[in-house]
Structures are given as C-alpha cells and as structure tokens.
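Every protein chain of the complex appears in place save one, which is left out.
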Amino acid sequence: MLRYTAKRFLSLLISLAVASLVIFVVIEVAPGDPASFMLGMNAQPETLAALRTELGLDQSRLDRYLAWVGGMLTGDFGTSYTYRTPVTEMIGDRLWVSVPLAIYALALSIIVAFPAGIYAASRRGGAGDIGVMGATQLGVAVPNFWFAMILVLIFSINLRWFSAGGFVGWDKGLWAGLHALTLPAIALALPQAAILARVMRSSLLDVLGEDFMRTARAKGLTARQALWRHGLRNALIPVLTIIGLQFSFLLAGSIIIEQVFYLPGLGRLVFQSISARDLIVVESVVMLLVFSVIVVNFLVDLAYAAVDPRLRART
Amino acid sequence: KEDITVALQLEPPHLDPTSAAAGAIDSVLYSNVFEGLTRFMGDGSVVPGLAESWEISEDGLTYTFKLREGVTFHDGSTMDAEDVKFTLDRINAEDSANAQKALYSAISEVNVIDPQTVEVKLSEPNGNMLFNLAWGDAVIVAPESIENIKQTPIGTGAFKFDDWSQGDKITLSRYEDYWGEPATLETATFKFISDPTAAFAAVMAEDVDVFAGFPAPENIPQFEADPRFQVLIGSTEGETILSINNKQAPFDNVKVRQAVAHAIDRQAIIDGAMFGYGTPIGTHFAPHNPDYVDLTEMSGHDPEKAKALLAEAGFEDGFETTLHLPPPSYARRGGEIIAAQLAEVGIKAEITNVEWAQWLETVFKGKDFGLTIVSHTEPMDINIYANPDYYFQYDNAEFQSLIAEFNKTADPAARSEMLAKAQQMIAEDYVNGYLFQLAFPTIAKADLKGIWKNAPTQATDLTAVSWRE
Amino acid sequence: MNRNLILGATLTAVFLLAALISFVWTPYDYAGLDIANKLQGPSAVHPLGTDHFGRDILSMIMVGARTSIAVALVAVGIGMGAGVPLGLWAAARRGSLVDEIIMRGNDLVFAFPAIVIAILITAVFGAGAINAIIAIGIFNIPVFARITRGAALSLWQREFILAARVAGKSAARISAEHILPNVANLLIVQGTIQFSLGILAEAGLSYVGLGAQPPVPSWGRMLADAQTMVSIAPHMALMPGFAIILTVLGLNLMGDGLRDLLDPRLRVART
C-alpha cells in the first residue's frame, strides 16, 4: 500500500510538473495582453506600461513561471491580474459552487441511473429494457447545453419554479442553495445518468452471466436475491470507474452549463479569465482541475479496494 | 420594498474607476459610490457634483471650484480640497494608471486655497474641462483609502460598498450620512450576466429587478408586451461603426471606402442585428447631441454605385479582406449581415470572431485587420480621428489642426461650428462605415421609477430610484 | 439483422446524404440573408422555417451537417491515426519505459479538462473549424491508445502471437499483421462512439463561439444564435437541436449495433 501510494504520488508530481509547463506555455503564447484588456481601447501607453510593471508582466517568462510554480508549492497561487485578489481565495469561493454542483449532479445521475440500469438488466430483452435503453440512447445524444436551454424555458420562464440561474449563496441556507443548483444539476446529470445507466446495465449483465451467480441460484436464492446479494457489488467495479471519470468531468466540464446558468463556479471563472487574459487565474484553475482529476482517480482506486478484496491484497 | 437587484452585462475587473478604462466600473460605482466635482445627469447634461460652484478665469486657464460643505467619505473622514488635489495630482502623476489621462493633461497645477476651495490651473485653455471632470475617471478619492480602493472602494456617494463576490455580484447599501438627498433604496445588488440567454431568463424569471443595457434586443418586444415590465430605450454615446484600416490597401483608396459605405444597408443591419433598436448615423457623432449633423444620405445604400466606385478604383472583380468581430452581438450579428452585403458588390470579407483581448491585441494594437465592427462608447470622441496612430489610421493634417483648434476654443458657437465641420470632414473621407448609434435598452420592473433611460456615460445611477407604492 | 444497426445506419445515412447533397444543392443559399422574412416558422416555403436573418434553416442544417461531420470525422481520424499506433507500440513493449511513458502521457491528457483546453487552443490559435478539430482530436488520441493497448495486450497473450514470434516475426510486423486486424472491430465501434462525441463537442465549441466561423453554418452556432430567441422562435433552437440529437443517436445506435454484430460473444448469447 505504501509503495503503491508513493508510486501514485510520484506520478502525480510528474504529471503536475508536466501539466504546469504545458499550461504555462500554451497560455503564454495566447495572443492578448492582460494589461491592455484591463485598460481597454483608450489606454495611454504610459498607463499601460505602468500597469504591466505593476502586474509583473514585464518580467521574463522563465521568472514568471518559476515564481508561479514556487508560489504554488507554498500554497500561494498568486494574485489575479484583473481582480487583484489572491487566486487561492477566488478559487476557494468558486469551489463552493462547483463542488456542490458536481456532487449534486453526480448524486442525481446515480439516483436515476442505478435503478434504471438494474431494472433494465433484470428485464433483459423485455419491453422495460428496450424502453430504458432507448431513453439512455436519447440521453447520451442530447447536448446538455441545449437541454439546459429547454429546462430554463420550461421551468424558469414559463413555470417559474426555479430561478433561471445565478447562485444565492450558501448563507441563504442549504435548501436555497440546492434549489438554485437544481436545474444546472439536472442539465449536467442527464447525459451522465444515461451513460451510467448503460454501464450499470451491461456490467450487471456481465455479472449475471458469471458462474457464481449460478452457484447462488443453486443455493436456493431467488433471482432477485442473487442479483442484490451477489450481482450488484461485483457490477459496481466498472461503474466506479465511470463515476470517477464523471466527477472530474463534472468539475471541469460544467463550463458551458455554468455559462448558461451564470453560476459563479470554476468553469465560468476559467472562461472569464481566458477572455480577460487573466493568465495566472487560468493557469491556476487548470492546474487545480488536473490535480483534482488525478486525486479523484486515486480515490476511485481506493474505492475499488473497498469493493473488491482481491485488490486489497495486491496493493 | 427597499432593495433592488440590478443586472449588468459586464463585471468590473476591480473597483477603482480612476485607474482603468473599464466602463463596467462606472456602471456600478459612478454616482452611487463615487462622485466627481461635476457630474452627468441622465439627459447628458453636466451639473455641479461635489463642487457646488466654480469660476473660470478670462483666459480660461484657471478654474476655481467651491466645494460642498459636510461631505464625508464612507469611512467617516471629510472630503475637502486636499482630497481633490490628491485626486487630480494622482491622475497626472508619472506612474498614473488613469485610462483617460489625456483628458486631464492640460491641468498643470492644483492648489488648495482653503478646505472648501480648490484652484485648478491649465497649461492651455480647454473648453471641455467641466465635461471631462464629470467622467468617472475623475471622481474624488481620498489618500487614506487609496491603498485598497480596488477591492474596497470608499467614496462620497449615496451608497457605500458592502461586498463583492467575484464573478457574481456586488452589493451596496445606503450611506446614511450622505450630504445630499439620501437614497430611498436600502440595499442594491449588482449581478453580472453577460450571456444574453441568461439575461433574458433572469429578467423573465424576475431574478433581477432591472437589467441596464439588456443584451438581447430580440427579446424586447416580449417585455414590452408583458405588464410586469417596463422597457426604456435610451441612447448611448456608442457610435457603432464598421472601422476600416485606412492604411491597408485597398482601403487607402477613398473610392474603395466610399464603395464600402454604399454597399452597406444600415437599416437592414439595425433590423437584422439589433431588431430595430438603434439610430442610423452618417458620421462619428451622437444623434442626440445638439451639434449632430445628419449625413446619412452621403453614404446611402446603393450597391450599383458601390460597384461602379470599385470599378473606378480598379477592383471590378472585387477583392478579399478580413472582418474581425469582437464578442458583442451588434458586432457578431452585424458582421454577418455586412459580410453578406459586401459580398453583393464583390467584396469578400472573411469573418474572424475574436475575443476582446485578442481584438485589442491584433486589431487595436497590431492594426492587423481590414475591417472590424466596434462601438465607440466614450462621449464626444470624434477627436480620435485626430490621432493618426489610432487603430483605423486616419491621417489628415487638416482634421488634426481643426481638433487642436477646437480644444482651445471656449466659445460655444464656434465650437458647434467646428464640430459640424469635423463631422463633415470624416464623412466625406469615408473614414469608416458609420452604422448606427447603439441603443441602450433597460428592462425594469413596472413599478420601479427614477431609472436613467439614456447612458450619457456608463452609469447606473440609483440615487433617485425607488419602488412605486 | 439487428434493429439498432438498421435504425442507426438509416439516421446516419440521412444526415450523411444531406451533407453530401448540400455540396451541389440546397433549397436556398445558406448564406442568403432575407431580413424581411426573418424568424418564420416552418412552412411550405421554408420547411424548417427561417432564422433571425431570414436564412433558410433547412439549407443551413444541411450545410451544418457537413461541418459537423467533417470536424468529427477528421478529429476521429487524428485520434485513431495517432492513438492506434501508440497503443500498439505500448502493447508491443508492455512493461517497458516506452509503455510507461505512453500510458502516463495518456493519463496526463485525460487529466486535462478537455473543454478548457479546447477553449485555450482556440484562444491561442483563433476560433475556427481547423482548431476545433485539433482540440477534439487531441483528446481522442488517448481514448484510442488505451483501447488499442488494452485489446492488444490480451492478444499478445494469445498463442497465435506466440506462434508468430516463433516464426521470427518482429513486434512491429506482428502488430500490423496480427494485432491490428483483430482490434479493428473494437476500433470501429469506438470510432462511431467518438464520432458522435465529436459532433457533440463541435456543437459545444461552436455554441461558445469557438467552432466553425460564419458564414459557414454549424449546428452549435445555430443553437447559440437561437438561444435568445427560444421564446419567440422556438423552431430556431429545436431544429438544429434535433439534428444533433438524431445524428448522435444514429451513430450511437450504429455503434451498438456494430458491436453486437462484430462481437461473437454477444452473437452467441443472442441466438
């Protein structure tokens, strides 16, 4: 376990180092200058120069890279060019939207997908199976931003059950917060749920064909008992992989949805920062996302071990 | 009800109006949190602000401002002549980050006469000085609070700054010790919604009470039909133009520029891109300004003439060029229409959608473009044509001396005449394609009153806003 | 034959055909503005209605199909072209440093938030179809590399590979002669899946304005344009939305059908 963790940690460090370099290079070659963006069309040259000095943009790229990486190592992501606040603080604020949103969406998709997948698998080939699978095919095919548009049209504009977007803040209470995140979470969850249901179904079907399921039946378990007691836990392993991938995706991939619902989350931060050329924020957020993916994958690996004793022994 | 939620398209990058050009800063803070010596009113007029009155010397080189009594900053300190001097000196300092430094460069000296009196000396006469001082870039700030002004703005306005949750909203609350008429609203929340769809949804769902500068004109008829809302269509200082790179061949040929101008169908653009909201212009001047001269006839839609002009210039078969479009929908939609219209006369304009940062870099700074569409939102900005290095690179010595002369002239009649001449000159040179004056749609709840209709400067003045009983 | 395959192939064929026909004929000029006739609902004149510039939506969807299919196809091509050889190479040198580097590289690309990178790429090199292709294509590489490596690894354990090694064939030759044909099925199936994801990705990028540039229509941009008009001209959002959904659905169904058809294990299970 120790060796395993250490190895993962090492590859994590290398990944992060490479990632930081890639991110920095890509972002630095992007045309556009944060200072001129901030000052706009009528900026005076000397004003611009002053601002560039203030932001540290007149330093060499290498210096800036080292300063950035060095800062990150001490937990300091630097100061946003445009907002002039510590990036750490900004990201911290945004995480309070993005992480709950990702968890909410994931929870929704699990709540829908698991029963749907199990139902379809247990009715393999039947009308229920065909119905559920047809629905998931559709779910995968629907672009989530389009779905979001339709959701807003129906539930915010026509029915006015939910606000059309924005985030009230957790200080208004858990319920208000969740309420505000509901539509975005549904929009995000739809394709995820469809994928998850499909994986759940096929994984269950694989397991149902396993010899030990026959053993269980030979013991006298009913088909249902066998499914719940022996099938599910084994079917969970590929499902976990997908959940891990999805969480990372939800964290980063919600950019467009955050845009549609103007949620002040990480995705929107990154989007705004890219167009404002707030390079340091972009760099740091991307770093964070890469980091989170790696960490989530690591956690998924640990979850495997919890589900599957065979892996416990190996690690 | 004593609170209000105002939605704006753009979020300020920080909260110091005196060190950035971002109009978004003024949109939130101008007149609400910060005030200058003079100020704009909703109709565009300039009235006394923190200066109660002033005197201008005969030669136009000395302005003596009398400051109001009992003005305090939100941190409790009093606003006096020292603060004015500090503010103006800071603008002209070597390392100043003020975006409109040029407007104030004539100020050579600021003297504190007594706590309520300031004397401002100019190096040359400037007829625009009172107007210039009304800009958000010259609001009065205090040395005590300057350090953190970008995060915690401390001004003298009727509202004080409470909180900014970046990427989302800024909240203000009533300043009880305000020197003038106190605000009726207790709190004001500014939300930033750039996406037009989200904007529409937010207003429709009544998540916001006011949307100032509503970005989706196509939805306005719906609001007009909805008794829950009132729609105010105001004017802005935004001349929306098809900028032409005057130094790039073939646009260095005035015939080609003229052909472009005649190829364009303004009304189709206003209808197609702005859903009818916008006033056609024939030169770079705001139509609501008394000195405006209607020159739209000079560049009427006439594709045949455009083709003939092109042939004259040696481009019978047309030519290819680029059309850079920044994000706002006036540019993106207008661009598509213009590209189609240009195609009709044989000019093939390849569209490149760019972000603002990129636009500033390649078009504005790099001057690497053929055509672009942009709205010039600064008030009275015809003087940009006097700068040969300005991105569209119009270099006309005659025009430059005219503007220089104008800047020195204080006589209103003479000034009017000069402005008319300037308008005429650029229209005749077909410097750019003049499209329309940007409309400023504000959607508000039906029972709100006191909202600015027009946008003489980018401001959302809430001091007089209240809910009808 | 299998129901999914027929339905999927039909849907895909319809859009493919629409794309091909659009090269020679569209009902109207897709770029022809007719502002007087804007925002018309579906009618006999304009079967799918017109957009905010009065352009014919059917024509735009036909040409948009071209864009979507081209972008997705080339992106899948990039993914396969680079991913498959990498996967084969890694499998041939399993356990070696090369394998480790390729797989870690894959993980790294996977770890990057795809959409953020796509936005960055288009920010760097400008928005446009080519850059959208590159952005989508890059993220296809690890997908194909992984699939190929995984399948190839199990093939390398098979005795016929051992037999080929006994016949003195080099790893490269074995990969080309024995491994590749045997992973082809898998790649075709994954190809259709990535293709459909590519269409969604292109739509997403165009939606945020980073895909194909006007006047060439793209489904994603049509949706973006339609956004604010949903409540006044819902057909503007519905039509391209359905086009995306049906194409992606078609491809997915076809992928599923192909998998069933090509996977002997399932074939047996079904009989």
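Going by the order they are written in, the chains are A, B and C; count residues from 1 in each one.
Everything that follows uses one rule, which is that a residue touches a chain if its C-beta (ideal position, glycine included) is under 8 Å from a C-beta of that chain, and two chains touch if they have at least 3 such contacts.
Basically, contacts and distances are computed from a predicted model.
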item	value
UniProt protein name of the chain not shown, from "ABC transporter", "Lipid kinase", "Acyl-CoA dehydrogenase" or "Peptide/nickel transport system ATP-binding protein"	"Peptide/nickel transport system ATP-binding protein"
Shown chains that the omitted chain touches within the full complex	A, C
Residue, one of A:49, A:150 or A:221, that touches the chain absent here	A:221
Interface with the unshown chain - residue positions in chain C	158-160, 162-169, 177-178, 181-182, 271
Chain A residues touching the omitted chain (full complex)	2-3, 6, 210-212, 214-222, 225, 229-230, 233-234, 307-310, 313-314
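Note that in this section only the chains that are shown with their structure count from here on.
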item	value
Graph class of chain-chain contacts, one of line, ring, star, complete, other	complete
Between A-C and B-C, the pair joined by more C-beta contacts	A-C
Whole-Å gap between the CA centroids of chain A and chain B	39
Computed distance of Cα centres, chain C from chain B, in Å	44
Whole-Å separation of chain centres (CA-atom averages), chain A against chain C	22
Residues within chain C bordering two or more other chains	123, 227, 230-231
Touching two or more other chains - residue numbers and ranges from chain A	31-32, 149, 153, 157, 259, 274-275
Residues of chain B defined as touching chain A within the complex	11, 13-14, 20-23, 94-102, 150-151, 165-168, 191-195, 197-198, 200-202, 204-207, 327, 355-358, 360-362, 364-365, 374, 376, 378
Contact set on chain A toward chain C in their complex	11, 14-15, 18-19, 22, 26-27, 29-32, 137-138, 140-143, 145-146, 149-150, 153, 157, 209, 248, 251-253, 255-256, 259, 270-271, 274-275, 282, 285-286, 289-290, 293-294, 297
Complex contact set, residues of chain C against chain B	31-33, 35, 38, 52-54, 123, 126-128, 209, 213-215, 227-232
